[in-house]
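Omission of a single protein chain aside, the complex is shown with its protein chains in their original locations.
Moving on, here comes chain A:
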């Protein structure tokens, strides 16, 4: 009986220690699914980290340096930058702030980028309204990061 209690206590303690670590880890706040990384952008002034994703077509055209094409899709996902708990000297993405989407459609033989903004905790709060054209240009002009 004594041993049962002892083993039980040890197991509870071990479980508590394990939960303590895993319980603090954030869920993956953005599922990139079929989208791939184009590049990342850290904004030291705004204290944000962002990753720009694109669909296969967007990446192919970037790589081939082709002009925009119907059905290209871009998503710029921005998180608050926070210190990495496990390494002093490193910052990591924290709270998800917003997702900006640019979808290329064609209208009368011309490509038209459609910009949408989904905010959760906006870094743009003080700068609203957003200049859609400026943000679209910013997103579209990002160079592909070398990713062998």
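Rule of thumb we're sticking to: contacts are C-beta pairs under 8 Å (C-beta built on N, C-alpha and C of every residue); 3 or more make two chains touch, one makes a residue touch a chain; residues count from 1.
Convention: contacts and distances are computed from a predicted model.
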item	value
Name under which UniProt lists the unshown chain, selected from "ABC transporter permease subunit", "nitrile hydratase", "Multicopper oxidase" or "Cytochrome P460"	"Cytochrome P460"
Contact footprint on chain A, counting only the chain that is left out	17-18, 21-28, 30-32, 34, 36-37, 39-46, 49, 51, 63, 65, 79, 81-94, 142-148
